[in-house]
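The structure is given below, and queries will be raised subsequently.
Here the complex is missing a single protein chain, while all its other protein chains stay put.
After this line comes chain A, so read on.
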Amino acid sequence: MTTTAIEKTGGRSGQRHTPGTAPRKRRPGRLRALGLPYLLLLPALLLELLVHLVPMVIGIVMSFRELTQFFIRDWTSAPWAGLDNYAVSVDFDAPVGEALLASFFTTCLFTLCSVGLCWLLGTAAAIFMQETFRGRGFLRALFLVPYALPVYAAVITWAFMFQRDNGLVNHVLHDQLGIGDSPAFWLIGDNAFVTLLVVSVWKGWPFAFLIMMAGLQNIPKEIYEAAALDGAGVWQQIRRITLPSLRPVNQVLILVLFLWTFNDFNTPFVLFGKAAPESADLISLHIYQSSFQTWNFGTGSAMSVLLLLFLLVVTGGYLLLTTRGRKASDV
């Protein structure tokens, strides 16, 4: 390995030392060198095509068809529906559209709360963990446990804990602390939103913590020392040094958390089963129910495409805003 590397660099530097010698001869070589990266990228591109783009395109095509149970065996025979599936999805006066809109707002609220809490917890923990103290390594590992656990196993455990009659949560809240006259329901009714939020934050914040820790490692210690000499307190150091330095990290972190949370399917599905309570009817589960449960894959696809468009717009807008802001601050 080392020998080839040396040979390679040696060869290249040799070429550099003799510019202009037989340039015509080298042209096919340069062409080859230009093509090589693309050639090496080809498998990844094809995989990307196979795993992401082709199913996406098929989904988009499906959204224009009347793909119900009568045609799933050979879906190319399903009649074209034009924009009917979209019309049904966005007719907010009719029950299907109304339910989709309600689910959309629920998801927005849920995402806002979940991402906010994940970020806050992750950042706070990461900042505290910058100090060296006994047991720091252990705590770091402990904090990352939710991130390392398989989602299904973890959420099933939560579902058990949130059961009304036999769950741990009510045992502690009601039986031991005596809160409320009767044990609360966590998996049905309005409390389901809180349940979902708790599990989602528990599952999501370690990622924020991990990324923030990595970000914090990159801030030079000297800046803090200088600030301390200038008389800045801890709070000021966090506000004036830590947070601005973490800006690029935050930018990506919040976007990724947003996309993951908005699209989360596993958590509500494992917690609530096929029919989520209205208070916790996240959009991905809602779409699943509108396609798999009612066997109407055309409408389900149309809803998915709408979701895709929304996420694209949000992501694009977010990136545009944040990069423009950064450029301005760079200047």
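Here is the rule we use: a contact is a pair of C-beta atoms (placed from the backbone, for glycine too) under 8 Å apart; a residue touches a chain by one contact, two chains touch by 3 or more; residues count from 1.
Everything below uses one rule, namely that contacts and distances are computed from a predicted model.
Novice: Report the protein name recorded by UniProt for the chain absent from the figure; options are "Ketosynthase chain-length factor", "Cytochrome c biogenesis protein", "Peptidase M75" or "Sugar ABC transporter substrate-binding protein".
Specialist: Choosing among "Ketosynthase chain-length factor", "Cytochrome c biogenesis protein", "Peptidase M75" or "Sugar ABC transporter substrate-binding protein", the correct UniProt name is "Sugar ABC transporter substrate-binding protein".
Novice: Given that one chain is not shown, which residue among A:G82, A:G189, A:G233 or A:G316 touches it?
Specialist: A:G189
Novice: Against the chain that's been left off, what residues of chain A make contact? List them.
Specialist: Those residues of chain A that touch the unshown chain are 4, 36, 39-40, 42-43, 46-47, 49-50, 54, 68-70, 72-75, 94-96, 99, 163-165, 182-183, 185, 187-190, 273-275, 277-278, 289, 292-296.
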